[in-house]
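Of the protein chains in this complex, all but one are displayed in their positions.
Letters A, B and C mark the chains in the order given here, with residues in each chain numbered from 1 onward.
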Amino acid sequence: MSNGRTSTPSFADVNRDVLRTLEPPGNLYFAWMCFVALLLAGFFFAWAGQVWWGMGMAGKRVPQMWAMYITTFVFWIGIGHAGTLISAILYLFRARWRTSIYRGAEAMTIFAVMTAGLFPLIHAGRMWFAYFLLPYANQRYLWPNFRSPLVWDVFAISTYLSISTVFFIVGLVPDIAALRDASTGWRRRIFSMLALGWEGSDTQWRHYRRAYGLLASLATPLVLSVHSVVSWDFAMALVPGWHSTLFAPFFVDGAIFSGFAMVLILILPMRHFFHLHAYVTEKHLDMMGKLILVTGLVLTYFYICEVFTSLYSGEHIEKASLFWKVTATYAWALWTMYFCNCVAPLVLFWKRARTSPVVLYVVSILVLIGMWFERFNIIVPSLGHDFYPYTWGIYYPSPTDSMIVIGSFAFFFLLFLGFIKLMPSLSIVEVKETIPPPVRDRAHGH
Amino acid sequence: MNRRDFFKIVTVSGAAAATGGCQQASESILPLVVPNEHLVPGVASWFSTVCRECPAGCGVIARNREGRVVKLEGNPDHPVSAGALCLRGQAALQGLYHPDRITGPQVREGSAGFKAATWDAASKTVADKLAALKNGGKSRAIAVVTQLENGNLGGLLDRWVQALGARPRVTLEPFAYESIRAANRATFNRDAIPYYAFEDAEVVLSFGADFIETWLSNVSYARTFKRMHSFRDGRAGTFIHVEPRQSLTAANADEWVRNAPGTEGLLALAILRAMVDEGMADRRFGEAAASVDLKRAADETGVSVETIKRIAKAFGHAKPGLAVGGGVSVSGTNATQTQIAINLLNAAAGNVGKTVRFGADSAYGKVTPYAEVANLAGAMAGGEIEALILGPGVNPVFTLPSGLKLADAIRKVPLVVSFANVPDQTSELAHVVLPDTHWLESWGDYSPREGVVGFLQPTMSPVRDSRPMGDTLLRIGRAALGVEEGKGPIPWPTFEQYLKGAWAPLVKGDLEGALRRGGVFGDVAPAAVTAKVAAADSTPPKLAGDAGGLTLLAYPSLRFYDGRSAVSSWLQEAPDSMTQAVWDAWVEISTDTAKKLGVVQGDMLAVKSPQGTLELPAYISPTLHPSAVAIPMGHRYTPYQRPRYVAADTKSVNPMDLLPAVADATSGGLAFMSVKVTLTKLGTRRPLAVLQATHDQDHREIAQHVDLGAAREQALRGRPAEEAHPTLYPDQKYPGPRWGMTIDVDACVGCQACVVSCQAENNVPVVGKASAAYGRQLHWMRLERWAEGKPEHPANIFLPMLCQHCEVAPCEPVCPVYAAYRTEEGLNGQVYNRCVGTRYCGNNCPYHVRRFNWFQYEFPAPLEVQLNPDVTVRQLGVMEKCTMCVQRIIAGKDRARDEKRAVRDGDIQTACQQTCPTQAITFGNLKDEGSGATKLTHSPRAYHVLEEIGTRPSITYLRKVVRGGGHA
Amino acid sequence: MTAKAGVGALGAALLAVLVFLAISSWSRQPAAAAKPSAQPINFPHNVHVGTYKIDCQYCHSDARRSEYAGLPSVERCMGCHKIAGADKAEIKKLAEYHAKKEPIPWVRVNKLPEFTYFPHKAHIRAGLKCQTCHGAVETMTTYAADTGPKLTVDLLNLAGLRPAPPPLTMGWCVDCHREQNATAGRHAPLDCVTCHH
Partner (left out) sequence: MATETVLGVFAHVDTTVRALEELRARGYHDLTVYTPLPVHEIEEVLERDRPVSRVRLFTLIGGLTGIASAFLLTIWSSLVWGLVTGGKYLQPAGGSIIGASLPPFFIIAFEMMVLFGGLATVIGMVVLGRLPRLSQSRAYDPRFSNDRFGVAVHCAPERAATVHELLRTSGAEEVKSR
C-alpha cells in the first residue's frame, strides 16, 4: 500500500490499511504532541490567572464586554458543523463519497464542540457559579431564564455534543469489533468491551441500519438548529450590526464553510502520512473543494445582503456602525475577512486547484482565518461603535486573551492527535460499502 | 454625657461592609457596655455640622451608623447650601478616612524623618520652645497661620496669640478676592465682599467669575443662578460670560464671549461706554469710561463692537442685572481696576442694593491680606521667626506661588508645628506634627456670611489618635505661660468649653436645637452704599516671562479647590466636566498652538516660566484663546494618594511652581495671572484618561434642546397627547408605586456632585487611571458633556446619565439567570449574588450604564469603614448598576409603615437628587399624578434618551432651553 | 502506548486545573451560618426564657426598631445579676467584664451572607414570634442554630425530592412569605431586591 496504489482494494486490504494507522507513531508525532501540550499548559495558566485575579486580566472593557472568547467560541461551534453534516445529511442524500472522510470529520466535530464548550466557562465572570444556568431543583426555587439566548445555547450545544457523540460511537461499534478480532491481549479485552460484543449478525445489522438512519434524520435538523441558536445570541440583541433576521442562515452557512476547511486541514495530512490515497481519492478532494466553493459563494451573498440591508434600512445608527467598521480602526480585520472568505475560495473554480492538496490546504487555512475574523468583526467592532457615543471604544487583546485563544487550538489538536492513534480514523465498514462486494462468478475475471 | 464615650461601640456593621459573599471567620459581636439612647445599632443617626473643605461653609448633616459616619448630605435648614452639597463636600469622607491620615503626634528626628511621640512629649517640645521665646522677650518670633477661621476657634487663637504676645494670626486663603474688597473700598467705600443676589437678576454678566466651580460660594451661587436662569413658567434669565477659556461656568452661559486674557476691565468699560452712549446709564458714568474707544477696545479685547453693544443693551435693559468679576483671568496686576469697572457697571445699571447687597457680607472679607503673608514669608526668610504654628488646611508651600520661596523660608524656622491631619507639602517641613481632628470630628463654628453662624459638632469619635487644635494649643499655651488650668488669660480646659461659653448668648439656652438646626441663622439689614464714580484705568496686566510666550491661566479646580481636597480618590476619579479627564493633570492648549507645536492630546509638553518648568500632557482645546495656556490648580496625586492608583510621579504638576510672587498693584492681593510661559514638545507621551469618547452626539439627539421662544409656545399649548406604544404583550401592572425620575437638563450645570454622592452612597469603588482610561470605571452615574455648533465656540449641554430603568429593558431578557429583572415597583433589579457574569446585559444596554467588576477592588483601611452598610459590596465578576437607591426606597417605605401611612412624595430622595445644588433631579412615584416627578413628565420639554429604540425608560429628561436661534 | 501517554498527560493537566478552579471558586462561596462554638459566658437561654419567662425583647431590645436584634448591654445584664445568682461562677465572669467596663465578646451564631439584608424590625412589626426563625430558644441550654444551605438538601433537590428547606435559607424565607401572603393576606415582599441590594 505504501506505494500509494490506487486501484480498488479488497475487503481484507481495507482492514489491513486501517489497522495500520494505529501502529505506534514516529517522532514527528511526538514532537507535535509536545508542542501542543506546551501551548495547552499556557492555556490553563492563563485561565487560572483569570479566575484568580478577575476578568480584567482579559482585554475586555466597556463597550466590548464580549470579545475574543465569544469570537473563538462561535468559531469552534462553526467548525463543529461539518462532521455531523457529512455523516448525517450526506448520509441521507446517499452521497457515497462521504464514507472515507466522515469518521475523521465526526471526531473533529466532537472535539471542536468540546473546545467551544470551554469558552462559556472561561468567559463567565464567576465561572464557579456557571451551574446557575442549568435547570436543577434547588432550595431557592430559582430557575434559569428560558427566554435568554444563552440558555438556548446551553440546551442546543449540550444536545449537539451528546447526539454527535452517540452518532460517532454507534458508527464506531462494528469497527471496534473488527479491531477486537484483529488484536490480542489487553487491547483485545478493552476493544471487546467497547464493541459491546458486536458480531455483525443479521438482526444486529437490521436494527443498526434503522437506528443509524433515524439518528441521521434527527441530527440533520439539529445541525441547522445549533448554529441558528448561536447566531441568535447576537440577533436577539439590540446592538447595531447584530440585530438582524439574516443571522441564522448566515451563520449556518459560514459554519459549514469553515467546517469543511477544517476537515481538509485534518484529512490531507492523514492522507499523506497514512498513505490513504486509495480511500481519500482526488474525487473526494474535488467534492470537498466544490462544497467550500459553493458555501463560500453563498457567504459572499450574505455579506452583500448584510451591507445592503443596513444601507437600505435608512437607519442612521446602523449606517454609522457599518461605515465605521469599513473605514475605521478595525477595517483591516474586515477586509482580511472579505479576502479570505470571498476571494480566496474563487480559485477552486478550477478543477486543477480542487484536486491539488497544496492549493486546497492553503485555501482552507485562509478560510479558517477569514471565518475567525468574521466572528471578530461581528462582535468587537459592532460593540465598539453602537448606540451611545460616550462609551465608544477600542478593544486591545491582552496576553491572557491570546494565550487562551491559541490554547484552545492546542486543546483541539491534542484531542485529535490522540484520537487518530487510538481509533480507526476511517470507517472500515463504510469504506467496504463503497467497494463492490466479492462475487465468485466474476471473481476469476481478473 | 462624655461625648468621647458616646461612640465607644462596636457592632456587626463590619459584616455588611465585607465583600459580597466572602468567607468570614467566626466573628464575635460586642454589645455596648452602657446602653445608649442616642444610638441603636442598625439605625442611622444624623448630626449637623459645617463643611470646611472650602471657606464657603455649607451646612452638612452626617449620617452616622454604628458610630461611623457613612454619608454626608447638605443641611436643608442651612441658608447657604439649602440641602445641597458639592462634590468636594461629598468627598470630605475620604479625607476623614484617608489611609495616609496621620496616626498620632509626630516629632522630626533630624533628617531621619518623623517619629511617633506621645502627646505630652510632643506638646512639651513646643511649649518649652515657646516659653523660651517668651521669656527671652522674643515672643514676636512666634507666628500662627491658619485657614479662614472666623468663628470662635479664630477667637480663641487670637486670645492665645495675645497671651503669648506673638505676631498677629495670619489667616491664609489662596483665593482671597482682595481685588473685590479693594474695588468696593474704592467705589462703595466699604471693605467687604457683598452678597450677590443672582436669584433676583434678569441678566447676569460675569467677567471670568467661575461661580459654578469655586468663586466665593459655588453651591449657593449655582443654586441661585439656576433659580434665575432655568426656564420656569415661560420666563428665563440670561447669562453672559466673558472669559478667555471656556470654563464650566462659561459652558453654562447663554453667550460665552471669548476675550483676550486680562482685557476684562477694558471690556467692562467699553460696555459701560456703550451703555452711556445708548443712554441706558447716567451721563456721570461717562467720564469713567471716557478714555475708552469702542473700536480700540474691540481690537484689544478681540470682542467685536456689535457684541459689546449687544451686551450693553442686554445688560442695560435688565431690571435688574448683575455684573460679577473673578476667576484667574481677573486676577492680574490690574484686577482691582477691573473690579472697579465692574462695580461701575453695576452702579450704572442701578443694581447696587438690588442684586449687589452689602450687609450680608462674605466671610472672605476677613482673610488676612496677601501683603501680610508676604511679610511673614520675608520675616521667616530673614530668620525673624523662630516658631511657626500651622493650622490644618493650610498648605502654603503648595498653594502659593513658588516665587514666594516659602519652602526655603520655612526651612529657616527652627520650630515648625503643623496641625495637619493628612500629610502635605508643608507639614513635611514641620518639626512637630500635632494632628488636629478632622472637621467631622470637631467642635467649632463658622460664619460663611454675616448673620449666618454654622455650628460644628463631632459627628463621630476620631478615626486616628488626633486632638482638637484648640485643646492642644490651650495646653501648650498654659505650659508656655507657666499657669495651670483655670487661671491666666487662657483658662479654659478645652476648646469645647470655651466654645459653649461663647455660644451661650447666641443660642439663648437652646443649644440642642441650634445644634440640630446646624447653627443660628438670621438676616442682617442691608447696608446702603453710594457709588463713587472715578475713572478706572484699563491698562492690561503686567506679565513676567518671555514676552512672546503664552499667558498662563492657572485656574482653581472645581474638584480640588486649591489642592486641599486632592487627597480624595473619589475626586481624582470624578471627571473634570469639560475635559472629562480623570486622575492626571494636564496643560490645556489651543488648537493653533497644538498645530504650531505639532502635538496631539497626551503628548508631553514642557511648560517653562522664569520660576521653573512643569512637564504635563497636552489637552488640546478648540475653545481656548490662542494667546493662553491653562493648567488646573490643586492636582497633587502623589505622594498623598492611596491606594496608588497612579504610578507614583514625584514631578510636580502644580502650576503654582510657575508663578512669580506678583501682587495686584492696587489691592496688594495675590496675582494668579502673572506670567507668560513657553511650551516645548518633549517627544514622550502620557495619555490622559478621558472618559468620554467624543463630545459629538452624531445626530443621535441624546441631549436635546429647545429654543426659548418654542419653549414658551409649548408651555402655553401644553404637551401633545402621547401615542400609545404598539405592543402584542400586556403592559406591566404595578400593584404598588412605580418609581421614576425626571432630570431637567436645563437646570443641570454639570458640577459632578451627583456622581460623587452616588459613589459615596452605593459603595462604588475607585479603579485608578489605567482602568478608567480603558473604559472600566464603575461610576453608576456619569455626567456627559455634549457640544454642538462651531468647535471653537460650542454650545454645551450637560447630561447626567444613569440606569434608565427601562420598562422594556434590553438587559433583562438576555440574562440567563434572572439576575437582571423588572421589580414590581418599576425598577430594573440587579441581584449581585445571582449574577454569573456573562456580561450579555452590558452589551445589550444601549446606554452602557451597566458596570462590571473586572477585578476585586480594594477599600484600603480605614476607607472600608465608610462603606454604606445598607448596600452590598460587589464581588469580582458581577454586574452592577444604578439601583435608584433601592435601599433608600426600602427605608422610606419602612418609615411610612412605622407611621402607618402611605409613602408621600418627597419622603424618598435618591443620593444624586439630594445633593444636586440646582435640584435638576426629581424622584417620585409615576403612578401618583400629584407627585413632582409625574408632573414634570407631562412637561412639553420632556423626552427620553434614544426614545426610538422603544426601551420606555422610567427616567425622563427635560430639554435644555437655549436662547437665540439654537444657540445653547 | 505513547498516544495514550499524551492523552494521559492531557487528562492530568485538565484534572489539575479543574481542581484549582474548584478550590478558587469554593473559596468565594457565600458564608454559611457559623457553627455553635464556646461562648465566653455559658448563657442558658432555657433558664431566662423558659424558667423566668423573660421576654426576648427585654434583652434583644433593638429587634423592634432596627435591622439587628441587638444584644443586652453588660449594664442590663448586671441590672438583674447584681443580686440574682451573684455567687455563681458564670455570673462572676459577667461581673468582671462589668468591672473592667469591657463588652462581652459573644460568639456569633446566626449569620446570613453579606448580600442578604434581613431587618428584624419589619418582622417584629408583622408580629412574628422569635421562635419562628430561631427555634425553641426556651429549651436551649446553649443557643445553637443549625442553619444555612446544606449540600445534602441541594443533592436531594437535584434528585427531584423536595425536603423542607433548612432554616435561614432563601427557600425557607420564601415559603413563609408566600404562605403569609396566601393565608394571612399580608404583603410580604417577594421582590429579589428587597433582600438583595
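One rule holds in what follows: a residue touches a chain if its C-beta (ideal position, glycine included) is under 8 Å from a C-beta of that chain, and two chains touch if they have at least 3 such contacts.
All values derive from a computational prediction rather than experimental measurement.
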- Task: Report, in label order, the displayed chains that the undisplayed chain touches.
- Result: A, B
- Return the single residue from A:32, A:53, A:97 or A:205 that touches the missing chain. A:205
- Task: Return the single residue from A:37, A:121 or A:166 that touches the missing chain.
- Result: A:166
- Item | Residue of B:264, B:807 or B:907 touching the missing chain in the full complex | B:807
- Query: Which of these, B:256, B:821, B:852 or B:957, touches the one chain of the complex that we don't see?
  - Reply: B:821
- Task: Please give every residue of chain B in contact with the chain that is not shown.
- Result: 729-733, 806-810, 812-813, 815, 818, 820-822, 824, 952
- List the chain A residues touching the unshown chain? 10-12, 15, 135, 141-147, 151-152, 155-156, 158-159, 162-163, 166-167, 170, 174, 177-178, 180-182, 196-211, 214-215, 218-219, 221-222, 225, 229, 428-430, 432-433, 437-441, 443
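One rule holds in what follows: only the chains that are shown with their structure count from here on.
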- Note on the structure: Ranking A-C and A-B by C-beta pairs in contact puts on top A-B
- Distance-wise, how many Å sit between the C-alpha centres of chain A and chain B, to the nearest whole number? 59
- Message: Going by the contact rule already set, what residues in chain C reach two or more other chains?
- Response: 28-29
- At least two other chains touched by the same residue of chain B: list those residues. 818, 834, 875
- Across the complex, what residues on chain A touch chain C? 24-25, 29-30, 33, 37, 40-41, 44, 47-48, 51-52, 126-129, 136-141, 414-415, 417-418, 421-422
- If you look only at chain B, which of its residues touch chain C in the complex? 10-12, 15-16, 18-24, 26-35, 40-43, 818, 821, 823-825, 827, 829-834, 870-873, 875, 883, 886-887, 890, 894, 897-898
- Message: Looking at the complex, which residues from chain B come into contact with chain A?
- Response: 691-694, 696-700, 702, 771, 774-776, 782, 784, 801, 810, 813-818, 834-840, 842-844, 846-848, 851-856, 875-879, 946, 949
